[in-house]
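One protein chain is absent from this view; the other protein chains keep their places.
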Amino acid sequence: MRRTFTRVLPQLLTLAVLMALVTLFFPQFLAVDYQGGRLSGPVIDVLKRGAPVALLAVGMTLVIATRGIDLSVGTVMAITGAAAAWAIASGWGAGTAVLLALAAGLVCGLWNGCLVAVVGIQPIVATLILMTSGRGIAQLITEGRILTFNDPGFAWLGSGILAGLPVPVFIWILTAVAVAILMRRTALGLLVEAIGINRSASALAGVNARVLLIAVYMASGLCAALAGIIATADIRGADANNAGLWLELDAILAVVIGGNSLLGGRFSVAASVLGAMIIQTIDTGILLAGFPSEYNLVIKAGLVLIILVLQSPNLASEWYFLRRSLTQRREPKPVPSRVKE
Amino acid sequence: QTVGFSQIGSESGWRAAETTLTRQQAEERGIDLKFSDAQQRQENQIAAIRSFVAQGVDAILLAPVVATGWDSVLEEAQEAEIPVVLLDRQVDAPDDLYLTAVGSDLVHEGEVAGQWLVEKVGDRECRIVELQGTTGSSPAIDRATGFRNAIEGHDNLEIVRSQTGDFTRTGGKEVMESFLQAESGNEICALYAHNDDMALGAIQAINEAGLNPGEDILIVSIDAVPDIFKAMAEGDANATVELTPNMAGPAFDALEAYWEDGTMPEKFIQTESTLYTQDDDPMAEYEARKDLGY
Amino acid sequence: MLLSIRSLSKSFPGTKALDAVDFELKAGEVHALLGENGAGKSTLIKCMTGAYRRDSGQILLDGQPVSPGTTSEAQELGIGTVYQEINLLPNLTVAQNLTFGREPRRFGMISSRAQRDMAREMLAGYGLDIDVGRDLGSYSVAVQQVIAIARAVSLSGKVLILDEPTASLDAAEVRMLFDILRDLRDRGLGIVFVSHFLDQVFDLCDRLTVLRNGCKIATEAIAETDRLKLIKHMLGRELDEATEEERRKTTAPHEERHEMLRFDRVGRPGTVAPFDLTVRRGEVIGLAGLLGSGRTESAELLFGVRAAQSGQAHDEAGPVDFSNPRAAIRAGFGFAPEDRKTDGIIADLSVRENIVLALQARRGWTHPVPRAEQNRLADDYIARLDIRTSDAEKAVGDLSGGNQQKVVLARWLAMNPRFLILDEPTRGIDIGAHAEILRLIHQMTAEGMALLVISSEFDELVAVSDRIIVLRDRRHAHALVGDEVTADAIVRAIATPDAAQTQTRGAA
Partner (left out) sequence: MTVNPRLYPLLATIGIFMLAYLVCWMQFPYMLSTRVVGNLLTDNAYLGIVAVGMTLVILSGGIDLSVGSVIAFSGVFIAVLLRDTGLHPLAAFAILLAVTTAFGAAMGGVIHLLAMPAFIVTLAGMFLARGAAYMLTIESVPIVHPFYETLKNAYWLMPGKGRLTLIAIVMLLAVVAGALIAHRTRFGASVFAIGGGEQTARLMGVRVGATTVGIYAFSGFMAGLSGIVFSIYTSSGYPLATVGTELTAIAAVVIGGTLLTGGAGYVLGTLFGVLTMGLIQTYIVFDGSLSSWWTKIVIGVLLLLFILLQRGLLRVSSLRA
């Protein structure tokens, strides 16, 4: 617990500073009120709206820990959402729809995992294939339209209230906690990190790298399916064209803001979901602050860049040497010993 | 006859309906339609048109993704003596480069929506929030302009917040939620959405915030997709301006006349921007549209 | 004085790698830099050549203070270096590697023909006959090592630094290298030579400097020192070398030992010709041969790293599956590979995690090794193998080369396998740890474990093996048993080819 806390401290600080910043522009940001059995307020919105990216980030963290990347998650959201909507439209009921969507997510993950682990295609390219063609599959299911449905049970997953909070909040927090426990209470975390750092050495030590890789992509598919279910339930319709569009980039950003290395190895799920909340705070903050929409991208890019630069471990050492070289005479530059091969 | 059709993509239900109707129309008239989906990219559209020219089709339908940049490829088509008909959006090129353009006037659509609102609220103070389309897309720009033209001079109407919802339901819902937080729901009198999908998302957000869409907040949007009629029938939406997806019908009419005896059609065949409100029997409209592939 | 270093210090988080070290190199001498694993030799070299930023201290070249900030600056100063771990780029051709940074150009463009000519010229005298237009990675470790040396030699206008250059070379190549080095020395170069082979040091060097725990202990002329004194400098204590002699006498003749495993006709076309192998409890089998003779590949076949295309294995209980590493591990095999950097360590994981990895993988992810157990194992092996690390949580990649090797060994010992394959287990390991590892081998066999040891050092093989198999041209050509196990016999077995076959070296 202590260790997790120190690990996510930079992310917590970032989040706090960011919230303070948003409050400057929009003073009621932290206001929460309670009426009609539900909490509401911008912070609650952040928690709820951040659900898809947080879920994607959980799966993405595992994939990135194995030194991979999964560009297809946004598309998988569209596919699973379409599958769920189709199931409901065909009268199968909410439970079946959820199961079908989860199964579809697993199948997508299996496909990616096989391309990466069995065929040996590099992860970016392997998942790029599903990223481009998967949206076609989703559109094939919905025939290009927004497949709407009216099933209160399923819609509850997207916009329902449980104990005063939106249901998606519970879904992402439970998923993150479950995955974190699964990784740290079993040996999975260690094995995943091992194959991420040195796959061939791990395989020689008897780690089943192939199966683990496939499993990790399937986990990512499963998380994307949950995100897809939430997105679909939220608007009571499957929008194959737009569901999850470009969310993979937000998810990757979240993982990196969470301090996880894109080169694989050590990972923290908690930090990643905090990263997702940081991104959502930026997004919601931009909406609330009321700038014209053509500034959205620049503001977001600027803030993300500042956060990443401040978190960069090299910045501290650069500062140190800059200050020293101002006082002393010039000395050779450091070799970042972090960069391992 | 072979006709090449360069479609923008399939980013919305409306666009899917346009594609479906174009195929239907072509089939009815015995025209061989070569369809190319450009995935939202102008460069793909240009490449597609050039391929059509290279194949020697008899005519080209083009739904341009953006207004500018068509001159040279249209010139190429002209050199090959292939007539080009523009669908639903205008281009910024000399009008002798294409046979005709079928479409609605996007600015006018915005104006129709604005006028409806002006009449509806009368002298009441009205704080309006606006859900814009994708930043930089021509419908977003023109529909915003038209709406502003219409409410200009009515000082009781004011656009207090305006943000992009990217033409999507999720976008509409998310942005509306933030509008409701920022402007404290009861003070918003009307929502203008650049398309129905965003309006439909926003309606859910308003419902979830415990307000009554259609009454507490007036809702006007553009496109007239089936689902918005359903919402109107339920009293959740107030008005929509139709943008017909049947652009191909008039286009093929013009082409057939041209093939027959070289009749030059008008340079701009404008489709109507009909306003529908809750009084126009929305359920019947819904039934009429729901199978068009929206 | 050609190169002098004054009071150089360097710390890493948690370790003081160098503590006010002085070092002097004269023109025209070969100066050995010696010390245990982790003593700080490689760090000193890296600080000297601009690969690391030193904390404090001065470097004088020809009396002038210099401060190379990058390795390219060092090269421009006339210092050529072969680093211990990282040598060259496998994705470039041999010619590109050799001429890197000094490519011959015509009209501003690199001329690849001139480049190849230049490369061939640089390699002349090293006895390598290879296609310099091929990727470096397609050649064996030994060939790469020679190429790295050739490159450093041609870069060294004044100083040549070699960090364990002989670790993967065989005797003939070492002789050739030494001839080249002596020639350079006679031409006035200053040469720094790091090695754990004391014989080579006494053979080649003029003076030596010993480091221990990051401090300079002594600098002496070779003529004025002897082996024992040197070892005492390095270890800070006397080394007990008696155990090795003991062992051969105490073990039973190998025919009487209980047969444990039998491999029949294991082979793979293009890799190793099918061979038989019988493994008995508690015996040590040595694999000898020249570089590229197929020793590593034999080991890889036995462990399933490369699937054997023919052959099977049996033990008392029946057939044994060794088609992939996991199956082999289940069958009780273990394998410490030759290239520890790419196949052995998981650099960013801690010493503890590296040690328990194989154990954990065998138990399956649902049965995590309890943390207390992990700590016990790690502490136990750190103590038993004398792994020099600040604590068990240090990342393995931050250990010195020899200590990384010990961590890999510890991983397999923790598994307690019945049949352990060690490919060059003592490469890059200091003399103290070397003795330690040999002692461990004895201890393991006494407990019934069978070992297959691959080593380029015939003396070492002779010292540990009950039986030696000599490989030639990717075939198991000879078996030496009992009294035949001598270094001479191995050399003879390698040298007398079956009439028609001739030795090829280098490119396989």
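List of remarks:
Note that the chains are named A, B and C in the order they appear, and that numbering of residues resets to 1 at the start of each chain.
Following the convention adopted for this analysis, a contact is a pair of C-beta atoms (placed from the backbone, for glycine too) under 8 Å apart; a residue touches a chain by one contact, two chains touch by 3 or more.
Remember, predicted model here, so these are calculated numbers, not experimental data.
Looking at the complete complex, one finds that the omitted chain is in touch with A, B, C.
Screening A:Gln139, A:Ser159 or A:Thr175 for touch with the missing chain picks out A:Gln139.
Listed residues C:Met109, C:Ala223, C:Ala317 or C:Ala372: the one in touch with the omitted chain is C:Met109.
Of the candidate positions A:Leu9, A:Val211 or A:Val309, contact with the unshown chain belongs to A:Val309. Taking the complete complex into account, C:Ser138 is the one of C:Ser138, C:Thr225 or C:Thr486 that touches the chain left out.
Residues of chain C that touch the chain left out of the display are 51, 70-72, 75, 81, 83, 86-93, 96-97, 100-101, 103, 105, 108-110, 112, 133-135, 138. Residue-level contact of chain B with the missing chain is found at 4, 7, 9-10, 16, 19, 33-37, 39-44, 46-48, 50-55, 66-72, 92, 134-138, 141.
One chain is missing from the display, and on chain A it is touched by residues 69, 71, 115, 119-122, 124-125, 128-140, 144, 249, 252-253, 256, 261-263, 294-302, 304-305, 308-309, 312-315, 318, 335-336, 338-341.
The rule is simple: only the chains that are shown with their structure count from here on.
If touching chains are joined by edges, the resulting network of the protein chains shown is an open path. Centre-to-centre, using mean CA coordinates, chain B is 71 Å away from chain C. Centroids of chain A and chain B (each the mean of its C-alpha atoms) stand 33 Å apart. For chain C, residues touching at least two other chains: there are none. Across the assembly, chain A contributes no residue in contact with two or more other chains. Every residue of chain A that touches chain B in the complex is listed here, in rising order: 26, 28, 35-36, 40-42, 45, 49, 139, 143-146, 148, 159, 231, 234-237, 239, 241-243, 245, 284, 287-288, 290, 292-294, 296. For chain B in complex with chain A, the touching residues are 10-13, 15-17, 19, 132, 135-136, 161-164, 166-171, 173-175, 177-178, 181-182, 197, 200-201, 204, 208-210, 227, 293-294. On the side of chain A, the complex with chain C involves touching residues 185-188, 190-191, 193-194, 197-198, 200-208, 265-266, 331-335, 337, 340-341.
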